[in-house]
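Missing here: one protein chain of the complex. Every other protein chain is in place.
Then we have chain A:
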Amino acid sequence: MIRDTKNEWLVALILLTPFLAVYGLIFVYPTIDMFLLSFTDAPLIGEGDYVGIENYTRLGRDRRFDTAMWNTAYFVALSVVPGTAVALAIALGVSRLTGRMQALILALFFLPYILPVSVVYRLWDWTMNFQFGIAMHVFDMLGIARVPVFKTTTWFMPAVAFITIWWTCGFNILLFLAGLRAIPQEIYEAASLDNAGRWTTFRKVTWPLLWPITALNLTIQLILQMKIFDQVYLFSVGGRPNDNLVMVYYIFQRAFQSNHGGRAAAIAVVLFVIVVVVSVLNFQLTRFSGSGKR
């Protein structure tokens, strides 16, 4: 077939213009601007002088930066693997159900994912309220001393990780369910003919076949949780924000509360590099392990 090449170029250009304009303006340009800004001492709005790598060398001596890095890593550790494990367990349970029952139970698990973060915050702030929270009644019944959860450094991150898992788990459950449905039923029939027990079937059939989905879930979670801000910020209000700093929170604090645009940009660049490096590594790893398994 003869292609009208020139016309095709023109049509492509017109179709791509909205996308290119938007990405150029709010993606490519801000990314370059972020790197440039990180070498200056500019305030949030306005010009600054070139200061070389000073903003970066400062971070090495910055205790708050350490806190932010440590808390982010801690939060990732508390949320990624546990979140994926919980989602897998729930998906296995839900996949046993059928029809309307399955739809209903899945909806109960999935509904939190749909909620805005501030609604999630209100619900849990109320549930864990020191004076009236229903969680505290449960604590009382169990004979555990009440804790002002979000006002203590010990409980803050674990509680936020727990709530985050509750909030976002529905997404991962869906992925696992899709993966479980893709496993052919005949394999299970063969396994049961071989007299394989429930645990053996899971270990020898389900788990290996589900590994690509598990890897995908872990990847998505990892990249997502490194960028945490909303929950930490909301639960910190009225508490001890400096103890609860995570990377994005620290960018926000430096830029919008201390008016240090350049220094904030340096933190942003560090987070940017970490996320990109982890994504690339993760992609390579899952590709290798994926090709090994399949």
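Simple rule for what comes next: contacts are C-beta pairs under 8 Å (C-beta built on N, C-alpha and C of every residue); 3 or more make two chains touch, one makes a residue touch a chain; residues count from 1.
Keep in mind that, in the parts below, contacts and distances are computed from a predicted model.
Engineer: Have a look at "FtsW/RodA/SpoVE family cell cycle protein", "DMSO reductase", "Transcriptional regulator" or "Carbohydrate ABC transporter permease" and point out the UniProt protein name belonging to the hidden chain.
Structural biologist: For the chain missing from the view, the UniProt record says "Carbohydrate ABC transporter permease".
Engineer: Which is it among A:81, A:144, A:178 or A:285 that touches the chain not included here?
Structural biologist: Here the residue in touch with the unshown chain is A:178.
Engineer: For the chain that's not shown, point to the residue among A:56, A:110, A:139 or A:188 touching it.
Structural biologist: A:110
Engineer: For the chain that's not shown, point to the residue among A:18, A:52, A:99 or A:143 touching it.
Structural biologist: The one listed residue touching the chain not shown is A:18.
Engineer: So that we can see where the missing chain sits, which residues of chain A does it touch?
Structural biologist: The missing chain touches chain A at positions 1, 3, 5, 7-9, 11-13, 15-16, 18-19, 22-23, 25-27, 29-31, 33-34, 37, 44-45, 90, 92-94, 96-97, 103, 105-112, 114-119, 121-124, 126-127, 129, 131-132, 134, 137, 166, 171, 174-175, 177-179, 181-182, 192, 195, 197-198, 213, 216, 220, 223, 226-227, 229-230, 234, 237-238, 248, 251-252, 255-256, 261, 264-265, 268-269, 271-272, 275-276, 279-280.
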